[in-house]
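As you look at this complex, bear in mind that one protein chain is not there, while each of the others sits in place.
As written, the chains take the letters A, B and C, and residue 1 is the first residue of each chain.
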Amino acid sequence: MANKKVNKKDIAKLLNQWRQQFTVLAPSKENGVAQMAEWDGKDTSFLDWYRNTVIPPKASFLPPMEEMFRFQKDKEGYHIELPPTNEHKQLIFGIRPCDARAMTILDMTFEEAYQDPYYLSRRKNAVLVGLGCTNPCESCFCTSMGVSPTESTNVDLMLTDIGDQFLIEVVTDKGKELIAKASGLKEATKDDEAKAKETKETSYNKITRKLDTEGIVDKLQASFDDEGFWEQTAAKCISCGICTLLCPTCYCFDINDELVRGEGTRFRSWDSCGFPVYTKMPMENPRLEKWRRVRQKVCHKFEFYPMTFNVIACTGCGRCIRLCPVNWDITQVLESVPVKTGVRK
Amino acid sequence: MEQKLRQEAKALLEQGKVDWIIGFEPGSLKFTTTPLITKDKNDADRLVINPFIVNNLADFLPEIKGRVGIVAKGCDSRSIVSLIQDNKVVREDVVILAVPCPGIIDLSKVERLVGKDRDELDDVTREGDKVIIKVNGKKKEFPVTEVLFDHCLACELPTPQEYDILLGEPRPPAPNLEVSGKDIENLKGLTPEQRWEFWGNELSRCIRCYACRNVCPACYCQRCFVEETEPQWVMPVPRWQDNLLFQIVRNIHVAGRCTDCGECERVCPVNIPLRSLTREMYDMVDELFHFKAGMDKEALPLMTHYEQEEAEDFFR
Amino acid sequence: MTATDISHRKKFFALGNVYLPHIVVIEKIIEETPGVRTFHFNFKDKKLGKEFSFESGQFGQYSVFGIGEAPFCISSSPTRRDHLEFTAQRVGRVTNALHRLGAGAELGFRGPYGNSFPLDFLKSKNLVFVGGGIGLAPLRSLIWNVIDNRNKYKKIDIIYGARSPADLCFKYDLDAWGKDKTVNMVTTVDKGDDTWKGKVGVVPKILEEVAPSAREAVAIVCGPPIMIRFTFPVLEKLGFTPKQMLTTLEKRMKCGIGKCGRCNIGNIYVCRDGPVFSYAQIKNFVSSEY
Partner (left out) sequence: MKQKTEWKPKLVGFLCKWCSYAGADLAGISRKKYPANLRIIKVPCSGRVDPLFILKALRLGFDGVLVSGCHPGECHYQTGNYRARRRIAITKRFLEYLGVEPQRIQASWVSASEGGKFTKVVDDVTKELKEAGPNQLFSERRGDGTKTKARSKGTTRARQS
C-alpha cells in the first residue's frame, strides 16, 4: 500500500475516526508526568511538547497492577472467577520506535513456552501507531541498540514529521485496515517521501550517545565473577526500582492475594530485581548483596536475554539514565566492563 | 573550593585517615553530578563542587564499612548528625568535608521557567544572586531564588555545624519560609476533604519504586514495614490507598530524623510533591517538641526522649 | 541455549489460563517433625483428578486463598495415585497459613510445572539417593516410583540424614525402605540421642563411609544448599562424573512458568528449565548463584 499523509491540524479528526473503534491512547501530561493515557477527543498539544513518556507504553499491556482473578468462598467451597474481560481495543498513538521495539522484545517472553493470557490478549487487540522522534533526548542511545528514532519496524502505522504534515507509512495489515477506515488522508508524493527521508536522517544523527555492544555477551560472561567490578559498579546504586519499573523491556512481576470481607483478589504487579526482597526465600537470599542485584539487572538485559532470544533487552530509550536518582548510567557501566581474555572457567 | 577539596580528599586517603571518599563527580548528562564513592586517591581529582550537587550523600554512610571522608552540604551534615545520634554512624569514623552551600539549582524549576527541557539548554550558570540560562544562544537572567530548590530556600544551615574540614567561607542562614512554604500554605487553605482527595490523587501515580525511601538517609531500616509479610501491613501493589498508607507511615517513622533535605521529592519519577508532607512534619515536630533533626549532636533522638508535660491537650 | 521446549509437557490449565488454580481438597495431614507437615490432597473435581498426570520431580504452585501461593514439589509417586502429596516446612507467610489448615480445607493448585527426573537415563542403573532433612520430599517421589518398578533398576542405596532423630521426615517411609531387602537404607543424624541406634554424622561424611560404587550408577541429591555443595565433591571423589549426579534446586518462584523473573540462575529459570539439573549442567551455569 502506498504511503499516505495527513495534515498536523487534522490529527484530531483522524484520532476521532479511530476512536469509534478503539480506545485511543495518546501522550498526556497530567501533573507533569507524561504517559500514554486515554485521549480526550480534542487535545493534540502533545505534538508540540511530546518527546517521550515517563511511564513506558508497556503499562498499557502489562499494567502496574492488574487483577488476575477473583475468588469467593461459600458453603460449597472456593469459586474462581476471571475479572470482566477487557475486550476493548487499544490504539496507542505516538509510540516511539524504541518503545515499540520494546513491545516486540516483551512479546518474546510472554509468548515463549507458556503463553501469558493477560498480556497477549491486550497485545492482540491493540494497534500501535508510531511517531518518529525529531527531538530525541540527550540520554537516548537507540541507534546503538539497532533502533532508528524514526523506524517503522515494530508498529502498524508509522508517522514521520514532514513540516506541516505527517507522512504515514503503512506497515502491517492492521495498519492497512486503519487507513482504509480513515478519511481525509492524501496520497504521499515523491516530494513528501524525500522530505521524510531527510527527517529520518536528521533525527538519526541527533542521537549522540553511543554504546558499543559488539561482543557484549562474551564480555559480560567473562566478567561475571569479577566481584570487584560489580561492587564498584553498584556502589552508588540506591536499590530503588526506577530503572527497572520504568524500563520498557522490564517485565518482572509479583503476585499477591488480598482478601477483604470474604471477597478475594489475586493481583499481579510490577516488581524489580533491584529490591532485596525480590529473591528472598525464608531461609536464604541468593541476591542479598546489592552488587548481585545490579549484576542481575545488567546481565539479564545484555547477556541472558541475548542467550535465550538472541536479542538485547534494551532499546536505548534512556529512561533509566534520565530518571536515575544518582545518575547511574548503563552506557558507562557497559563500557567499563573489563575486557578479559579466555572464557570463564 | 574544588581544588582544596581534591587536595584534602587525596591527603585523607594517602595518609590512611579514611578508607573511602564519598563526594560528587561530573554526571553523564548536562547539569548533573553523580556520587563518587572511591578508595582510589587518583579519583580525588574528579571531585567537583557546583550548583548541581543534588544528592544527600549521607544516605550511603550506614552501608559503607570503614572510615569515610564525606563531602557534605549543610543539609547533608544534618543527616550525618542525625545518623550519629541514632548510632548508625560513629562520629570518629567520618571525616566531614564541609561545603558552605549557596543553594542547589532545581532543574525542574529552570525547565518551567524557560519552557524547555534540561537537555535543550545550552548553559545554566550562577553568578551571585542571579542565574544565567542560555537557550538557543540567547541569555536569560533570573533571580537565583526562582530556580533554587524549595528546601534550599528554607535552609537553616547552609554551612555544616559539625565538620572536620571546612571548604570555603561559612554562609549565614537566610531562610525564606514564605516562598518555600507556599505549597503547604495552599494545601492548608483547602477543606480536609479536598486535602485528602489531593493526596489520594497524588499518590495514585505512585509506582512503588521506593526511590523516596531508598534515597532518604533517615530511612535506614534493614527491612521496611512495607516488606513485612507476617503480618502484611501494606499490600505491595501500587494502589492509591496502599501507596498513601506507605507514605504516611514512612513520614511518621522518619519524624525527628527528616532534615528537610528534599531528596524524596527530587527523585520521585512521577512528581509526587513529597516535600509538602515531609516539611509539614518537620515544622510540626519543631512546634510540638522544639526539635530540629540533625542540628545538635548531643540532643537525644526525638522518639527516645520526652518532657514531663507536652502535647497533652488531646489526651482524655 | 534457547528457552526450554515444553511442548511435550502436559498442560493442565484451568479455563486455558496458566495462572488459574484448580481447587484441591486436603484429605489428611501428617506431622513429620515439629514444623514440617505432609498434606495429602485430591482434586475437588474427581474427573480432573483422573485426567491429571505428573512425573517425579515436578512441582506445583499451591494457593492458600487470600494469603498467596508457594511452590512445592509433588512428594508422592505417580505410581500411587489414590491421592497426591506435598510437604511443607513452616517458614513463611504461605506455609504458616498452610499449617493453620486442617483436613477438608481447600487449596488452589496449578501445575505440574518444571522438568522431572530422567527415568530413561536412570533405567538399568544403580541408584544412590542422598537426602537431607525435608530435601527427601522430591527424592521420595522418585524412590517410590523406582521401587514400584523395581525390575527396571539395579541396586538402590538411600543415604538420608537430618539434624536430630526428631528432625527425620517420612519415618514411615524410612521404615518401609529399611525393611525392603532390595534397598540399602542408611539413616544418619548430625547429633543422636539416647535411643538413637543409627549412624551419627553429616550426610556427606556418611556418604563417604558408605562409599557406593560409581559404576553404572547415578546419584540423586537433595537437601539444604550447604549439604548439596558438600556432597558433590564427595561424589566426585567416589568416581561419579558430573553427568552422574542429579539434584533439584529451590528458588523463590511466583509464576512457576519462567516469566516473573526471580528464580533465574543466569539465563536458566529454575521453574521452567529445572528444577532437576545434573551437576554437569550446574557447572556450566554462567552464575554461581545456585
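Throughout what follows, a contact is a pair of C-beta atoms (placed from the backbone, for glycine too) under 8 Å apart; a residue touches a chain by one contact, two chains touch by 3 or more.
Source: prediction; values computed, not measured.
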Hidden-chain contact residue, picked from the options B:73, B:151 or B:205: B:205
Since one chain isn't shown, list which residues of chain B touch it in the complete complex. 108, 111-112, 115-117, 183, 186-188, 190-202, 204-205, 225, 233, 240-242, 244-245, 248-249, 251-253, 255, 269-271, 273, 277, 280-281, 284-285, 288-289, 302-304, 306, 308-312, 314-316
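We take it that only the chains that are shown with their structure count from here on.
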Quick note, more Cb pairs in contact for B-C or A-C? It is A-C
Greatest Cα-centroid separation from chain C: which chain? B
From the C-alpha centre of chain A to that of chain B, how far is it in Å? 31
Cα centre of chain B to Cα centre of chain C, whole Å, reads 50
Based only on mean CA positions, could you tell me how far chain A sits from chain C in angstrom? 39
Could you pull out the residues of chain B that touch at least 2 other chains? none
Two or more partner chains touched - positions in chain C: 92
Seen from chain C, its contact residues with chain A in the complex are 1-6, 11, 14-21, 23, 25, 44, 63, 65-69, 91-92, 95, 106, 108, 224-225, 250-252, 254-255, 257-264, 266-267, 272, 283, 286-290
Over in the complex, which chain B residues touch chain C? Could you list them? 229-230, 232
Spell out the part of chain B that touches chain A in their complex, as residue ranges. 27-30, 32-37, 55, 59-60, 63, 117, 119-120, 202, 205, 207-211, 213-215, 223, 227, 235-239, 263, 266-267, 269-271
